[in-house]
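The other protein chains are all here in position, but one chain of the complex has been omitted.
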Amino acid sequence: MENIFVNISGSIRELIGVLGLPPLFNEAVMITVKVTGILLFIVLNALWLVYMERKVAGYIQCRYGPNRVGPKGLLQTAADISKLISKEIIIPSGADKILFLLAPVLIFTPPLMVFMVVPFGQNMAAVDLNIGVFYFLAVASLSTVIFWIAGWASNNKYSLLGGMRVVAQMISYELPMVLAVLGVVMITGTLNMSDIVRAQENLWFIFAQPVAFLIYFIAGVAECNRVPFDLTEGESEIVAGPFTEYSGMGFALFFLAEYTNVMLVSFMAATLFLGGWLAPFGLTIIPGWAWMLIKVYIMIFLFMWLRWTYPRVRVDQLMGFGWKVLVPLSLANIFITGVAIKVLDKMGW
Amino acid sequence: MLRTEEFTLNMGPQHPATHGVLRLILHLDGETIVKVEPVVGYLHRGIEKLAEARTYTQVIPYTDRLDYLAAMLNNLGYVQAVEKLMGIEIPERAEYIRIIVSEMSRIASHCIAVGTYALDLGGFTGFMYPFREREKLMDMFEMISGSRMTHSYMRIGGVAADLPEEFYPAIKKFLKEFPSCVDEYDGLITGNEIFQARTKGVGVLSQEKAVQYSISGPTLRGSGVNYDLRKARPYGIYDRFDFEVPVGEKGDCFDRYYCRIQEMRQSHRIIEQALEQLEELPGGPVMAKVPKVLKPPKGEVYHEIEGAKGILGYYVVSDGTTKPYRVHIRRPSFINLDLLDEMCRGWKIADVVAILGSIDIVLGEVDC
Partner (left out) sequence: MFGSGLLKGLAITWKEMLTPKVTIQYPDEIYSLPDRFHGRFKLDKDACISCGMCVRACPNNVIKMETETVARKKRLLKYVMDIKYCLFCGFCVESCPKNALGYEKDFELAQYKLDKVPLVLVDEEPLPPEEKERLEAEAAQKIAAAKAKKEASGGKDKGGE
C-alpha cells in the first residue's frame, strides 16, 4: 500500500523502457503521466471540495446542504458545472476582450505549477525540486497578477476595486507568510520539501514553531481570499470583486481555482508543519499518502469552519493586521528561532 | 504632479447589501466615502393614494405591505388611528392579543435586522440562526392569521379572530427556547472580535443630531436617547407591563445593533407577561361592536406607535364618507435614512454597508 503509486510509476517506466526509445522521450512520457495524474487529482478534489463546502455550510446552518442530485447530492457540483458550461459567456462592452478571456484560463496555472513539487507521499513528488519551498512562494503569488488582470479587463468599477484589493491584500500577506516559513527553513536548513518532511521525524514543526504555524495559517487564509479575509470577493460590498462580470465557465474556473488554492495552502501546511506523510503515533498501517490527505483535509475543514463562522474584516483593518501584527510577529519568531538554534547548538543538541 | 479624481460608484438598486431596491450613489476617493446620495422610490406603489380609494377596512391589507417584516405593527398603527378617530373602545381580550402579536412581530423584525446585519458584514451563518427563530414566529402567525408575512389580522375594533388553541403550546415552547437562541447570536455575532472591530466607533450618530433629524426607534436609542413610545406615551395597554428600554452609549453601529438584541429580550418579557395575564382573562369577544359599514365622523387624527424600525405614525383625515379622505404614514425607515450621508462620510465602502445595515431600513416602508 505504502508504495502503490511509486510502483505504478515504476512499472509504467519499465513498460516504456521495453520499447527502446531514447531516454529523453521516456522522461517526457513520465512527466506527462504525472501531470495528468495531478490534474485529475486537482479537478476531482476541487469538485469534491465545492460539495464539501456546501455540506459543511449546510450542517453549520441547521440545514442539509445539497442532497438531491445523485446519492446524497454528490453529483450536485457536476450538475452545476455542466450547467455553467452550457451558459453563454458574456463579454461586457468596453472590456479588454483578450485579457478578459485570458484571465480565467490562466488562473489555474500557478496552483498547477506548484503542485508539481508537492510531495504527496514518500518519493511521490512529481519533481523533487531542491528549492521547492522557494518555488512555491514565488509561483503561488503569481495569481495576484491574474486576479488583477480579471479586475482590470472587466471594465467594471466593482471589479476594479476588487482587483485593487487583491493586490494590496496579497502583497501584504505574502510577506508574513514567507517569514513564517523561514522559521522552518532555518531549522531544517533545506528548501527541499521532502527533506523538510523527513526532518519532522521526531517532532512536527507545528510544535517546534507554533507561532510560525499560526502566522502561516492566517496568511494562508488571506492568500486564498477566504473569510474573514475575503475582501476581494466581499459579496455584500463589491458584489463579487474581479469576478463580477464573468459568466458561465469563466466564473466556474475562478470558483474552482479558489478551491485549488485552498488545497495548495493546506498541502503546504501539512508538508511544512504537520509532518507530511509521516504517520503519528506509529500508525504506519495507514499508508503515508493517506496520512497526507487526512492532514490536508483537516486543514481544509478548518478553513471551511472559519468561513462559516466569522464576519469579514475591513480593508484597512486587514492591512493594519498584516503589517502591524503579523510582520513584526514573524520577525520576532525568526529572531527567537535563530537564537534558540544557536543556543541549542552550543549546548550540543 | 499626481492627480487624483473622485470616483462615482453606483450601488444598487440591484446590490446584495442595499436591503432591497435602494440606490446609493457613492462618491469615492479611493475606497473612502466623500458623499453618499440615497435615491429612493424604486418600490413606490402609492399606498397612501391607494388608501383614498378603499374603505377604512380595506386599507388594512395595504398597511401590511409597508414594513412587510413587521406587518402586525403596521396593522396596529392604522387600526388604532381609526379607532381613535371613531372613539371605539376595544375588548380587553383583543388588547392583549394585539400586544402579543405585535411584540412577536417586533422580534421577527429584529431577527431580520440582526441576521442581515451579520450577512452584510460577511458572516453568513449569523444570518441563518435568527431566520430559524423567525420561521417559528412565522409558523405561529400562520396559525393566528393564516398568512406568514402579510397578516391583515387586526380589524378596526379588535382582531379578526381569537387565538387558536394550537397557538398556546407553540408560543410557550418558543418563549422557553428563545433566550438561549439570543445567547447564541450574542456568542456568534456580538462577542466576535472581528464584528466588534467592524462596528465599534463606526458611523457615530450624536444625540443632538439624532434628535434634530427626528430619528427614532433603535437607531435613536443607540445614540443614548431614552425615548420609547411604549414607555413615554403608552398606547394600548403597554402601561401594564414591566420592561426596560435598552439604550446605547456612543451611538455607533454596535450600539444600534446591540439595542435590537436587547429589545428582543425585552419583547420576550412582554409576551410572557401578556400571555400570563391573557390566560387569567375570561373568554370573551375579540371584536367591539362596530357597524358593518364604517363611517367615521368628519375630522382628522394622528396616532403613532413604536414600530420595529422607529415611530410609526398614521395621519387619517375623514370627510364623513366610507373612504378616508387622506392617509399619510410617517415611515420611520424613510426618516432614519436621512442621516446616512452624514454618517458615512470619511468611512470606507465596507462601512457604508455596515452603517446602512445598522439603520435597518425596509424598502417597502421607505418608498411606501
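When the chains are written out, they are named A and B in that same order, and each has its own residue count from 1.
Note that in this section contacts are C-beta pairs under 8 Å (C-beta built on N, C-alpha and C of every residue); 3 or more make two chains touch, one makes a residue touch a chain.
The structure displayed is predicted, hence computed values, not measured ones.
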Chain not shown: contacting residue from B:146, B:201, B:299 or B:346: B:146
Of A:147, A:251 or A:310, the one touching the omitted chain in the full complex: A:310
Residue in contact with the excluded chain [from A:16, A:42, A:60 or A:300]: A:60
Touch with the omitted chain, as defined above, among B:18, B:125 or B:199: B:125
Interface with the undisplayed chain - residues on chain A: 56, 58-64, 67, 305-306, 308-310
Missing-partner contacts on chain B, residue numbers: 54, 57-62, 64, 125, 129, 132, 135, 139, 142-147, 150, 152, 160-161, 164, 166, 184, 187-188, 191-196
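We adopt the following convention: only the chains that are shown with their structure count from here on.
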Interfacial residue positions of chain B with respect to chain A in the complex: 7, 9-10, 15-17, 31, 118-126, 128-129, 132, 188-189, 192, 194-195, 197-198, 348-351, 353
Chain A to chain B touching residues, read off their complex: 57, 60-63, 157-158, 161, 227-228, 230-231, 234-239, 308-317
